[in-house]
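This is the structure I have questions about; it appears just below.
Entry: subunit A
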Amino acid sequence: MSPDEFLPILQARFPQVEFRLDPLNPQALIMSASGVPEVFGWLRDAPEAAMQYLEFSTAVDSPPDCLCVVYSLYSYTHRHRLALKVDLPRHAPTIPTLSHLWENADWNEREIYDLFGVFFSGHEDLRRLMMPEDWEGHPLRKDYSHPNLTPRPD
Partner candidate 1 sequence: MSAIGLNHFLALGAVLFCLGTYGVLTRRNAIAVLLSLELMFNAVNLNLVAFARFMPNLDGVVLAVFVIAVAAAEATVGVALVLSIYRNFRHIDLDQVDTMKG
Partner candidate 2 sequence: MMRQFPANPDLTVEEFELNMGPQHPSTHGVLRLVLTMDGERVVRCKPVVGYLHRSIEKMAENRTYTQVIPVTDRLDYCTSMTSNYVYVMAVEDLADITVPPRAEYIRVIMSELNRIASHLLWYGTFALEVGATTPFIYGFRDREKVLDLFESTCGARLLYNYLRIGGVSRDLPEDFCERMLAFLDEWEPLIREYEDLLDENPIFYNRTKKVGFLSAEKALAYGVSGPNLRASGMARDVRREHPYAVYPELEFDVPVRTEGDVFARYRIRMEELRQSARILRQCAEKLPGGPYLEPQPLRMVLPEGETYVHLESPRGDIGCYLVSQGTDKPYRCKFRTPSFCHIAVFQHLVRDCLIPDIMAICASFDVVLPETDR
Partner candidate 3 sequence: MEPIFEQFVRDLTGGFQVPFWAPMLVSLGLVLAFIALNAMFMIWLERKICGRIQRRMGPMLTGPKAWARFSMWTGGWFQTPCDSVKLLLKEDIIPAQVDRFGFMLAPVLVFMAALAVYVPLPISSTSYAQSAPIVVAVADLDIGLLYVVAITTLTILAILTAGWASNNKYSLLGGMRAGVQILSYEIPMLFALMGPMVLAGSLSLGDLVLVQHAGLFGVPLLGWFLVPSFLGAVVYLICAVAETNRPPFDMPEAEQELVAGFSTEYTAMRFAMFYLAEFSNTFVVCMIFTAVFLGGWTLPGFIPPSSLNLGFFTLPYFDLLAGMAIFFAKAYAVVLLLMWIRWTFPRLRPDHLMTFGWKFLLPLSFVNLLVCIVLAAIQQIYFGGNPG
């Protein structure tokens, strides 16, 4: 099932969450932040979706206002893939955690928190993964600056 087949089913099942197709990425759906755990829970457990495999989750920082968290799911039985993007405000982005659904999400979310500063509510061990504990700032943000970071000369 491709994303546009998923769209009607999801909109029927979760009326309060608004979905729309992503113009840039044919495999992605954009959804609102509310209702994330229910949608993903359904996606994982429903027989027709059966998304047992969270391939990865990451974030894309597009200043000035939007920071979008991306989840890419894959179903082993139906052999189809679906990417879900959630737009969050840039200054204090928070989103419920998915580590109870897929253990893979645990480390992915810790990395996003470390490099983008997205706070995952409900994550039991949200610490920095890559950077040392006492590091300030979130390196992968576009407006990140650090004294010994010199821009490339080209």
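Keep this in mind: a contact is a pair of C-beta atoms (placed from the backbone, for glycine too) under 8 Å apart; a residue touches a chain by one contact, two chains touch by 3 or more; residues count from 1.
Selection criteria: all candidates are chains of the complex that A comes from, given by their letters.
None of the values given here were measured: they were computed from a predicted structure.
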> Which numbered chain among 1, 2 or 3 touches subunit A in this complex, counting any copy?
Replying inline: 2
>> Show me the residue ranges of subunit A that touch candidate 2 in the complex, using the header's touch definition.
In response: 22, 24-25, 27-28, 52-56, 58, 60-62, 70, 72, 76, 79, 81, 83, 102-104, 106-107, 115, 128-132, 139-140, 151-152, 154
